[in-house]
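Removed from the display is one protein chain of the complex; every other protein chain stays in position.
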Amino acid sequence: METFKILQNYFQQLPIELQLVWILSSFLACIVITLSIYLKFLRNLLRKKEVLKIKLQHKYEGLLLSYLFEESNDNELSEHQNEFIKIIQSKINDDFKRKIIVETLLKLKNEVSGEIERAIQNLYLKSNLKEYAYQQIKSKKRYIVANGIKELAQFKVKEAYPEVKKLLKHPKKEVRKEVELYLVSLFHFEGLEFLNNLKVNLSEWDQIELLEELKHFENQEIPDITPWLKSKNETVVLFSLKLAKIYNKYEIVDTLIQLLNHTNQKIRLQVIDVITHLQVLDAKEILKNSFKVRSLEEQIATLKMFENIYEPNDEDFIIENSTNNNFEIQYSALKMLKNISEKSFNNLLKKNNNFDNNILKFIQNN
Amino acid sequence: MNTITLNAIIQVIHYLFFTYAFLAISSYIILSIISAFETIDYFKKNNFVDYTKILSSNIAPSISIIAPAYNERLNIVENVRSLLSNHYANYDVIIVNDGSKDNSLELLIKAYDLVKVKYLINPQLKTKPLRKGVFKSTNPAFEKLIVIDKENGGKADALNMGLNISNSKYVACIDVDCLLLEDALQKMVKPFLEVTNKKVVATGGVIRIVNNSIIKDGKLMEVNLPNKLIEKAQILEYLRSFLLGRMAWSRLNGLLVISGAFGMFHKKIAIQIGGYDTSTVGEDMEIIVRMRRQLEEQNMNYKVAYIPDPLCWTEAPDNYKTFISQRNRWTRGTIEVLRKHRKIAFNSNYRNLGLLSYPYWLIFERFAPVIEVIGIIYFGILIILREVKWDYALAFFILAYMFTVLLSLGAIYSEELTYHQYKKKGSGFKLVLISLIEPFVLHPFILYAAVKGNLDYFFNKKKRWGEMTRKGMGNITK
Partner (left out) sequence: MNETKNIVLAEDNTTLSQLLKFRLQKEGYTAFIAQDGKQAIELIEKHNPNLILTDIMMPFISGLEVISHVKNKLKLETPIIVFSAAGQEEMVLKAFNLGATDFMAKPFSPNELIIRIKRILI
């Protein structure tokens, strides 16, 4: 009591600004104390959740395995199987548990195909987990919508198509992306139709995901990609160039050659890469003739391309570039020259000594 | 001098100190708020990202891990093995043995069936020459591994050699003694691939402290708080800096540092700007500042991204001697980099870089210890002159202290609500305790090291140059 009095007297005689400082400090101190105490509860909660999660993961994993094991014996659902479905249905509105169930299903589904995959999809449908995903895609929050679509795609829920397709033009890219993936994972190459009218950029990450999804299908008959190669959306062009390379689309060579004059350097570079891969001999003369006006990166890529398909009549072009100041071009040229004709190579060395010593030594010793 | 002028001068000095402190505290508050928003965003966005496609994709872009090594024989074989098992398909590992005097190279040759290969190096960046050459494994299981043995030239020089050797689109520059988690590459490469309206030129990662945690077979089995006060205090410091500070700067696209222990770069751009600077001890900060500077000059629309996931774990100094020498080096590095690029300061041609990031570093990072020391000296003089108004001193000291503690608690909460790595019972209590005493137990040493760094920088040139070639390995020394 005594000390409190002293403090109170001290406080009251302070100038107003110091009183404020003390009030602020006490306020901060209160926050610090509250946060410190609450931290204990928070950490306990997190720890409990984690323990529970591991326990549930084990439990659901066991239930799933026995479900699958019994289904392969018999077409009728057994008691165990119905039990698991009932468990899932009862947990459907419990976010935490539902999430673990879906994760458990996916963990296995992603690794298997055939009858087991179908059995897991079946389980997803029968247990009404899909209803929850339907609810999610009606949400106002973009990440929840996106998550719902992703789940429907992962479990290949075809009936959701009309609902999902409506979201293709959604203002948020997170949602659009999941719709695109949904279309491709259910309808394969036909699902790529969205590319026809795509106005926004398709990121590199999205492209890789789409291409990886396409790889899983047995039917690798790919539609005509020429319209996409001519798309105004440059990311669509880049994406279809990747398709051309992966699926060896020899029939689009003419379009490729046109694309060598695209305004975007990134596209031109990738075209050279596809041409290299497809070994398009027709492109050689065009690249030779336009060599000087091309950017350094394209020039390097051009020489790399020649390394795979050079012929003796390319010798002049190669000799011309063997004195190029760029390390990579000079190396490619000298290497090819030595392979075409040891004689021309030695003649060139006699006439000229402007070469990078390291390159020369390396080529002569190999 | 009469008392009136003296009092006036004292008043002015007080206001200057007060303004500085006020600005510093406001900036911390603002940064913390921004970081909270950015963290929430990051988690919402990455909550359901599917990495499985990227990690096994062979169309995913190529990455080289470049790890310079200097006298690392104790752990090098194990560390390389863990680098080789990252979950990403299209990558290789380039170990640059930077003139080690121990038998690291022989150990690697034996463990991984290495043989010398002919390798034409494109000398885009100037480096010290090769010593024993370039080595690759005869065993297809280790095809990803390239080992280069070169003359000693310091960490920056070794990294430049790695940049010359790499054939990949991106390079991850790391310290060889770090533990990289297996999903590190796929997570770090994501910003490069997902941003379409800007060119991402570099991504920084978080460094976490591994002291006293349990590692088995290259896997982090159990994260523990270390025992020593100095180690625990550093954990708190790292949490503050990575989860609050850098997260916010990443949102502002104003990051000036990517830790030398773990960062990823667009290789072509790293080479185009001239690679690492071998003449500074702060090469990890320098390369980012120079990269940003040149890209601003080219008017490029770029971004330096940041990934807050705990992917890279390293040993922090466990004694005051190493700690002080580490911080001394960091201080000198910061001074060197800021001086070298002083043209950027307050220059509106450099937009955010010149008007925000650089000034912030200069005023609140570079000069903070200097101003603090001046403040302490000034306070001492006032005591001698019996001019101290103890009421004021005490009130403001308590306020500053409460604020520091609150900031640390903010960092702890940020950690608990995101990654929750320190799971053991009692760790929370220990972290709170540390945040209460850290200002008294770690801060004085940081201040001392910073002052020593300043003195060494300006008055001890010999030390600067001696260190460059001899050591210079690892920002975080064991």
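Things to note:
Order as written gives the chain letters A and B; numbering starts at 1 within each chain.
Criterion: a contact is a pair of C-beta atoms (placed from the backbone, for glycine too) under 8 Å apart; a residue touches a chain by one contact, two chains touch by 3 or more.
Given the structure is predicted, the values throughout are model-derived calculations rather than measurements.
In the complete complex, the hidden chain is touched by one of B:58, B:319 or B:349, namely B:58. Contact with the omitted chain, checked across B:218, B:359 or B:439, is made by B:218.
One of A:17, A:95 or A:115 touches the chain omitted from the figure, and that residue is A:115.
Mapped onto chain B, the interface with the missing chain covers residues 55-58, 81-82, 84-85, 87, 89, 139-143, 182, 217-219.
In the full complex, chain A touches the omitted chain through residues 61, 64-65, 68-69, 104, 107-117, 212, 215-216.
In this text, only the chains that are shown with their structure count from here on.
Between the Cα centres of chain A and chain B there is a gap of 28 Å.
On the chain B side of its complex with chain A, the touching residues are 44-45, 47-48, 50, 52-54, 56-57, 59-61, 118, 120-124, 190, 192-197, 391-392, 395-396, 398-399, 402-403, 405-406, 409, 412-413, 416-417, 420, 423, 425, 427-429, 432.
Looking at the complex, you find that chain A touches chain B at residues 14, 18, 21-22, 24-25, 28-29, 31-32, 35-36, 39-40, 42-43, 46-47, 50, 110, 143, 146-147, 150, 174, 201-206, 208-209, 211-213, 235, 242, 246, 327-328, 331, 358-359, 362, 365-366.
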